[in-house]
Each structure stands twice: as C-alpha cells, then as structure tokens.
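Let's turn to chain A:
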Amino acid sequence: MTDTAPATGTAPAIELKGISKAFGPVQANKDISIRVMPGTIHGIIGENGAGKSTLMSILYGFYKADAGEIFISGKKTEIPDSQAAISAGIGMVFQHFKLVENFTVLENIILGAEDGRLLKPSLSKARKTLISLSEDYGLNVDPDALVQDIGVGMQQRLEILKALYRQADILILDEPTGVLTPAEADQLFRILGRLRSEGKTIILITHKLREIMEITDTVSVMRRGKMTATVKTAETSPPELAELMVGRKVLLRVNKKPATPGDVILDVKGLRVVDDKGVERLRGIDLQIRAGEVLGLAGVAGNGQSELLEVLGGYADGTGSVTLNGTPLDLSGKKSDGQSRRARGVAHVPEDRQREGLIMDFQAWENNVFGYHHDDRFNSGLLMDHAAIRADAEDKMERFDVRPPDPTLAAKNFSGGNQQKIVLAREIERNPDLLLIGQPTRGVDIGAIEFIHEQIIALRDQGKAILLVSVELEEILALSDRIAVMFDGQIMGERAADQTDEKELGLLMAGITDTENEHSVAEVEANLARAGGDASKEV
Partner candidate 1 sequence: MDYITLIQLLDSTVRLATPLLLACLAGLFSERAGVFDIGLEGKMLAAAFFSAAVASLTGSVWLGLAAGIASSLALSAVHGLASITFRGNQLISGVAINFLAAGMTVLIAQDWFAQGGRTPSLFGGARFEPITLPFAEAVADVPFIGPFYEELISGHSILVYAAFLAVPLTWWILFRTRFGLRLRAVGENPAAVDTAGVSVVGLRYAAVAIAGLLCGVAGAYLSTALQAGFVKDMSAGRGFIALAALIFAKWRPWYALWATLLFGLFGALETRPDVIQSVIGIKVQGQLLGALPYLMTVVILAGFVGKAIPPRAGGEPYVKER
Partner candidate 2 sequence: EPALIFDLGGKFDKSFNEAAFNGATRWAEETGGKFAEIEMQSEAQREQALRRFAESGANPIITMGFAMADPLSTVAPDYPDTKFAVVDVNWLDLPNVRQVSFAEHEGSYLVGVMAAMASESNTVGFVGGMDVPLIRHFGCGYAQGVMATNPDAKVIANMTGTTPAAWNDPVKGSEITKAQINQGADVVYAAAGGTGVGVLQTAADEGILSIGVDSNQNHLHPGKVLTSMLKRVDVAVYDAMMAGEDLEVGEVVTLGLAEEGVGVAMDEHNADLVTEEMKAAVDEARQKIIDGEIKVVSYYENDSCPALDF
C-alpha cells in the first residue's frame, strides 16, 4: 500500500488494521487495512455492496467488527458504539440519513448531545452554535423547520452540522451527493475544502469519479469486501479507477446516435396539480414528447418533477389536458390509476425504487410483474401462473444482467444498482409507447450506470418516447435530446441538448430565464434556496 502521508512523521488520523466483518454468511469486509492522514480528503470507491458502508459503519461504532484494530491519531481505540466514536472525534453522515423526521432541525442537532437534563438550555445553546456554524461554513438551515418538511439537501447539511456540533475532527460522508443537485454538490465540496483547510480529516464514499478527481487527496478502491488499491488522486485517472473498481474497462461516456423524432406521443397542455395540503405543485405545464426522443427534465428536487411523473403515471390527480397517441388520458377519477396507465402503454420507473418501484420483501420474480400482475401472460384462469412469471423473470434478469441472477432472492437483498435493473427490466420490456423514468442511476455504481444508460438509449432508438427526470445534470445532458427545466411548478425553458450547458441549465433551475446576462452567485443561491426550501416532497 502506498504511504500517502503528506509529511512523514505525523501519525495517521485514522488507521484501520485487518478489519473483518461478516453478516451471517456474508463476508462484507475482509482483512481491510487503510490509513488516512490528517487534513486530507480520502475517497473510497467501489461497486454496490463492496463493503464501503460497512467499513465506515464499523469505524463509527455502528457495527462491531469481527476482527481488526482501529487507531485514531496513532492511538489504539476501542469503538464499541457510536458514543465512543463521537468521543474520538468521529462524525458520520450515513448514506441513508439518520434523522428523526418529525423533529425540528434543532432537536435533531442536540439529540444525544444535549447539555443537561432539560431541553431548553440545550436548544438555545444549539441555536447559537448552529447560527455561527451556519455562518462559518455557509451551511444554511432553518433551525425550526421539521425535517420531514425540508429537502434532502438541507437534510444533508443538517447531518454535517450534527457532526460539527459534536466537534468532529474526522468526518465520514457516505455517498453524500447521491441526492444532491450539482449546485448543492458544489456547495458541499466548498465546505469540505474549507474543513480540510482547517485540518479536519474527511473520508468520502462516492460512485462519482468526477468528484473523486475533483476533491480527494487519496483514494481507496474496494471490491467484494476487500481493499484492492489505494492511490494518490493526482497519480490516477478516472478510467483507471473505473477499471480497478469494476475489474474491466468501463465506458464513461454515453454513445448515442442523433435522434430521429417521429410523431407526437405525449402532449401535455396546462397541467395543474394541487397536493393534499392545498399547495399548487404544478402550475400549468406544457410539453410534448415525440417518438424516438428523450426529453430530459432538469430541476432542483421538489420543483414539481415528481408530481409530473405521478400524474402521468396515474397515481395523482390533476387538471388540464394530456393526450397519449392523440387520445386523452384521464387525469382524475376512475381511469387514472397505475393499471389503466399501463394498459395505455405508459411505463414508469419511479424515482424511489425502494419505496415505490419494488416491494422490498417480495422476491425478484414477484417484483417482476409488479403493476403488470393482471396481464394475461402471467395468469391462467383465476390463479397467477407462477411458472410463467418465474420464467419471464429469469429471462429478464439474464438479459439485464442482474446480479445475482436469482429470481427467488428478495428485492431487499439486491444492491441498489441491481434493484434498479429489476425495475428497468420490468418497465422497458413491456415495450411501452412512453417511458417515464425518474432518477435512473441514483446511488448506482458506474458499472451499472453504463448499462442503464445503454438501455435507455436503446429504447429511444426503438422509437419510444422517454421522459427522463434526474437531478444529475450530467446525466440529463448525456441522455437527452431536448431538455426542459422546471422551477416552482413551471417549465422555465426548453433547450436542445447539444445547444446548452450546465451553466445555462443551472440558471434556469434557479428560475432565472434571461440566461444571456451575468448573474451574481448570491442571486442564484437566493433563488435556489427558495426552490429548495419548499422541496418537501422529494425523497
């Protein structure tokens, strides 16, 4: 292993030696050793299920290692629980946030770090600290908002603040940007840079090689429970990392031919949606998608993209007019449910695969017909035809390269990337006229991303209409033929994908339409905060 200490002589901030961890029969970590020098940002990459989260959870005292030692600043430290980790100056932002949804931001901050038995003093102290921390780092949060009402971006800032409030010197971030917009991600990286300059040590798990290259000093690669390499970032390249990670060469760019759009498949006019709190979520949407093209819908989470998908997918009501292949779609009432939409040739890959796209406790083959279980192919008479469903599932899993290709495995036992493939296989293979697809690669490793992107383009090339919603601008730019940007329930503008760039889209996402002129950062951020502030529905 390369010694990456910036100055020889200083003890590493963190040193793990021979860490092993098994979950029942699954060996998640095997004899892992790693050193992280103080004041550096250390990246960890690896496929889904490689054991990254597990390793970090051990460092944070969430799991107990079966074997191995932990040294903090050169001192051997026992970390039996998170309390010990916190005392050792470690803070962690988990992949799935550990927040209490119906508590306020402030309550979440002090939970477990209260001073004294009464809340009042703790809360007022936390408020003061929070304000100064927010100012110092630009981590802007509303102390009195309920967590369930704030967007994921703010939730993440809250998680970081939690660690800082506990005066962490070592900060672990597990896939922090998976749910962030590019702007939010940039902001996060500014903060991380700032923390590093203050001498804090940061471990960053991510699937995005761009981020690794941009901000880390060193990077470790994990594969199937083992640490396969640790290199200086400056001495490596994305293709090399990708290969280390997946074990083969990965295409990091989407190869696609120009689109050949056909007839209008989806025509949306004046679509409005009011949510159950009475807030108008969509305020008159007009858009068209033709056969054989991908319309990318960009926007900060919570600006109406989810609602648009839901209405088109048939499980939220709306007003206005939507026609599919020239025939109107019912927007409220009897014929607007998931089943009737599917009958009309609308397929839908939902944004949240675990919450909506899959029944996590169902086996893969059962999930394979989820939403299509009334299909004649899968039924014989009164009963479902399990053999047919299973055969179909096996077939799909093989073609979509789902690992492991075991249809009897429960959905929850697949990694995120493979879960996504199961959903995609189900929806794409129905040969729909229109595919609605939300956050296709969120939290998915690069090997799987490559595959998923290929599938989407292949579908387009078969002449299908695709509506792609993603918070990843890179993804939108790579896959779309046209890009529409949503802000506050409206479409701010539409651009041809090859005639725009991240900067212009970023401005549109902040609700600024005159993209020709210069705009101050403050102006953009103010607008973004407005958009993010009521982003309560997302995730």
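As a selection rule, all candidates are chains of the complex that A comes from, given by their letters.
As a convention for this text, a contact is a pair of C-beta atoms (placed from the backbone, for glycine too) under 8 Å apart; a residue touches a chain by one contact, two chains touch by 3 or more; residues count from 1.
From a predicted model like this one, the values you see are computed outputs, not experimental measurements.
Here chain A touches just one chain among 1 or 2 in this complex, the one numbered 1.
Listing the residues of chain A that touch candidate 1 in their complex gives 23-24, 60-63, 81-87, 92, 94, 98-103, 107-108, 110-114, 116-120, 122, 162.
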